[in-house]
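Everything on this sheet refers to the single structure shown next.
Here the complex is missing one protein chain, while the rest keep their positions.
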Amino acid sequence: MSATAPTAAPGQETSPGRGSLSAETGPARAWRWLREHAVNIVAILVVIYLLVPIVVIFVFSFNNPAGRYNFTWVGFTLQHWSHPFSNSELTEAMLTSIKLALLATVVSTIIGTMMAIALVRHKFVGRRIANFLIVIPMATPEVVMGASLLSFFLILGTPALGFETLLIAHVMFCISFVVVVVRSRLIGFDRSLEEAAKDLGAGPFTTFRLITFPLILPGIFGAAMLAFALSIDDFVISNFNSGTTVTFPLYIFGAAQRGIPVEVYVVAMILFFATVLAMGFATWQQRRAERMTSIRPEQESDIVLPGIA
Amino acid sequence: MGTSGSAKKGAGRLALALAGLAVAVGLAACGSGIEGPVEATGAKVELEKKATGNLVISNWPLYIDKKTVPNFEKATGVSVAYHEDINSNEEFFNKMQPQLSAGESGGRSIFVLADYMVAKMIKLGYLMELDHSALPEVKANLVKNLRHPPFDPERKFSVPWQSGMTGIIVNKEQAPEVHSICDLFNPKYKGKVDFLNEVRETVPLVMKCEGVDTEKATEADWLKAIEKIKTAATDGQIRRFTGNDYAQDLTNGNAIAVMGWSGDAVQLQADNPNLEWRMPTEGCMLWSEDMIIPVGAPNATAAEAFMNYVYKPEVQANIAAYVNYVTPVEGVQEVLAKTEPEIASNHLIFPSPSFIKNCSPTPALEGKEEKNVIKAFDEVLNG
Amino acid sequence: MVAAIRRRVPAYFLLAPGTLWLIIFFVIPLYFMGKLSLDTEIPGTLHYHFTWEWSNYKEALELYDTQFFRSFEYAGIATVLCLVIGYPLAYVIAFKAGRWRNLMLFAVVAPFFTTYLVRTLAWETILSDESPVTEFLHTIGLAPGGHILATGFAVIAGITYNFLPFMILPLYASLERIDVRVLEASKDLYASASSTFWKVTLPLSLPGVVAGTLLTFIPAVGDYVNAEFLGGVNNRMIGNVIQSLYLTQSDYSAAAALSFVLMAVIMIVVFIYIRFAGSEALMGQEAT
Partner (left out) sequence: MSSELNSEVTMDGNQGAAAAPAAVSSVELRGVTKRFGDFTAVDDLDLTLGQGEFFTLLGPSGCGKTTTLRMIAGFERPTSGEIAIDGEDVAALPPHKRPTNTVFQSYALFPHLSVEKNVGFGLKRKGVGKDEIAERVAAELQRVGLAREANRRPSQLSGGMQQRVALARALVNLPKVLLLDEPLGALDLKLRKGLQVELKRIQREVGITFVYVTHDQEEALTMSDRIAVMNRGHVEQVSVPEEVYDRPTTTFVAGFIGVSNLMPATVSAAGKVRLDGGPEVGADTADLANGERCAAVVRPEKLTVSMNGAGPEAGRPRVEGVVESSLYLGTATQIVVNLGGDVRMTVLVPNADEAERQRLPGGGAKVSLSWAPEHMHVVRESPNGNG
């Protein structure tokens, strides 16, 4: 609703009363224009600020450094874009990251969704504690989480640090976010739909399969996307618990010591564009699904009403 | 009926899981210590003359040319997974330590680590003894002065990978007068100087500036030098403590004079011709990094084959030409003289004895002294 | 009674995997870390044994109090900066963007997709001493030392940048929920544009402000990537200390003690803050 609100600043509607615009002097008019658009200008500046590093990464992915160091602009080349996966170490790290993120997403989404359902749908003893258990990891700095998990693995002596411990850690910090996202979807869920299904003879499991699940699916999907993003981008917790397994962020951190190969920028941009595409596709899908599923009474007037009275 | 049955089963499983957890926690709490008993294996590498199978190597980034590994694979049929996953001696050690103490190597058969870390691992019993009969090229070509280091007098556990010199790297245009470690403290270069985050190189270099003989330095000398570094850091004289990332500061113009390693200079010049490695007037620090085989390493035969392979002068010539450090292999200069004469004549890669006459080996630090020195230096590092 | 228990079992069954995961891999590790923080190392062995060594805390805090306070200072400043520059953008997206709304929202989340470390490295390039940006800032007097990198300013700027989306998104979410008619009513009742903002818009968006500041502040306090890449000798944060104690110095007890104090202080700060600002934001808006 607010999206369609006119962009005109509030001051405008009062101005005719004060006299014609032409009576204002040039600087006064400029000042007024500036005041009316100040917030827009600030917003645009912030958007630019947000996008600057992305542009820099993009530009430097075409750099052609003479030595090993992609720090200063030397010249344009397509060489690194034509062989983005020539650096096997980097490619392997990227694949490890993707595998890890996929697994962590699947596991955390499943158990997080289960938790969210339990929290929203069931009254039980210990509900407050369970809620607390979910909030606390989000209120804990990553460095503390990583360090405590490392203490745990060190003292236990098993499993050996590596892919398994990374998976454990990633699932751990994704769960809370999944629960929060799915829970918000469930809270907005019309319970009478489930009652209707039960009323029509569907048992609890059938009701979940045919009604609840399809309708909270967009929420689950959103949660999965968030989990994937968190996992693939995680550096701090991974750095503590990776052992000798190298993920993409860990590779970058290591490479930063010796000079970042241009391929890192290329792969980062590929990841960027892939995510943008995936997100665009998901939004499109979700909007399509929502268009089909939402009950919008305001559409009533669009449809010819057969007279029944 | 069905519901309550499965529910009971579910509850039972839950109880079982909780019980299991309690036991696990209880056990862990009893064995209050980070590691179990160390199995000081020191096992001898089994003799299996033909190297086959897979070999996993952990080395520092950009520490080998692009041809050597594929050539080795072709020559032996061993399939190599070469990881550039070492960025810090301590960090790598700490990540591996839990596995090593359990007698496992994380599937890796070769690590490349600094002398002092190798010394520490020998003491902890984390390394396998080498079979010298499998290393004829090493025996033949290892340079004389690296054959009997104090921490491994007979090279029973380690084979040098590369050596190098720690000195200063300057931007000739912006810091022309920097020739000594002491010059790095010149306020003219305030905020434009990087020091190394390696206690065993940075502190002795500063001691040299103070006129202390690093090989006879006392704990007090160390702590005094650290104090000097700390003052410079707090004053903003020193911009950052870095590892190899001083390269970034130099190419970006963030730093104009740094403590740096000889091998980096050549590569840095490719990015910025004004950069130059200089031998400090007080002399440099000499170090080397060694290939080692950790306990529990699979396929030690292939690992030794690899060690042996890189000691062939023709092979080592490729590595030396790429990494530009001081090579521990005799005969490389001769090979390179034919193919790449300017590298063969580079005194950073093949330093003459007179060039390094003031240089000293990285000093050994022991026991309480080590602990105190490291603690003091870490405090400076952490600002 | 029996029926009631039977009906609750599925709840516990649904809850069990997640709860167990969080208990085993979050709560118990915290317990172990707490224990480790009271351990003593058997010299030279990397073995630890439990001795109620409270002096670990005292020593760690004495050595690293500077970094500790600095972390809260940097995170606090960065959070305020995020709020100040994030609010106008969130406001514009919610009320004025029109058909540009989705594009602007995309701009907010876009940095997420480029990998945290890579975008921090990009800032390292942008802010390097000889870059045009630094030279410009130097000429207008904003970079007194001639450099921006390796200063607290750079670290704060990096944190601000990296956590800005965490501020903007909750702000946007709460602003977007405001009924435009309420703002119209305010104007109808003779409030000027600015008093409408201060008396109506801002109070209604407070849940977003609370959520945003927490989502920014908490990770910012523990962050060490920005200090690592953008900071210098005198800008190290407590995260750098903890990670170096753990990962390079193997001083596990000191690291554990510092982690524990950090977590405890953050909890206290957050608790006080929530007391002042209301709890809905962090606990999730169950009601809506």
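To keep things simple, chains are lettered A, B and C as they appear, and every chain counts its residues starting from 1.
By definition in this document, a contact is a pair of C-beta atoms (placed from the backbone, for glycine too) under 8 Å apart; a residue touches a chain by one contact, two chains touch by 3 or more.
These numbers come from a predicted model, not from an experiment.
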| item | value |
| --- | --- |
| Which displayed chains the unshown chain touches | A |
| Candidate in contact with the missing chain, chosen from A:Val42, A:Ala66 or A:Ala202 | A:Ala202 |
| Among A:Gly126, A:Gly188, A:Pro214 or A:Gly280, the residue in touch with the chain that has been omitted | A:Pro214 |
| Touch list for subunit A against the chain that is not drawn | 190, 192-193, 195-203, 206-207, 210-211, 214-215, 289, 291-297, 299-300, 303, 305-306, 308-309 |
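Note that only the chains that are shown with their structure count from here on.
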| item | value |
| --- | --- |
| Touch-based graph of the chains, sorted into line, ring, star, complete or other | complete |
| Selected pair, greater C-beta contact count between A-C and B-C | A-C |
| Most centrally placed chain - per-chain CA mean versus overall CA mean | C |
| Most distant chain from subunit A, judged by the mean position of its C-alpha atoms | B |
| Interchain centroid distance [CA atoms averaged], subunit B/subunit C, Å | 35 |
| Between subunit C and subunit A, distance of the C-alpha-averaged centres to the nearest whole Å | 16 |
| Multi-chain contact residues (two or more partners), subunit C | 10, 12, 23, 28, 32, 35, 125, 128, 246-247, 252 |
| Residues within subunit A bordering two or more other chains | 71, 154-155, 253, 256 |
| Complex contact set, residues of subunit A against subunit B | 65-69, 71-72, 89, 153-157, 160-162, 242-244, 246, 253-259 |
| Contact footprint of subunit A on subunit C as seen in their complex | 8, 10-12, 14-15, 17-19, 21-23, 25-30, 32-33, 35-36, 85-86, 88-89, 91-99, 101, 104, 106-108, 110-119, 121-123, 125-126, 128, 161, 164-165, 176, 178, 180, 187, 193, 196, 214, 218-219, 221-225, 229, 238-239, 242-243, 246-247, 252, 255-256, 259-260, 262-263, 266-267, 270, 282-286, 288 |
| Subunit B-touching residues of subunit C, taken from the complex the two chains share | 6, 9-10, 12-13, 16, 20, 23-24, 28, 32, 35, 39, 42, 44, 46-50, 63-64, 66-67, 124-125, 128-131, 145-147, 149-150, 231-236, 240-241, 244-250, 252 |
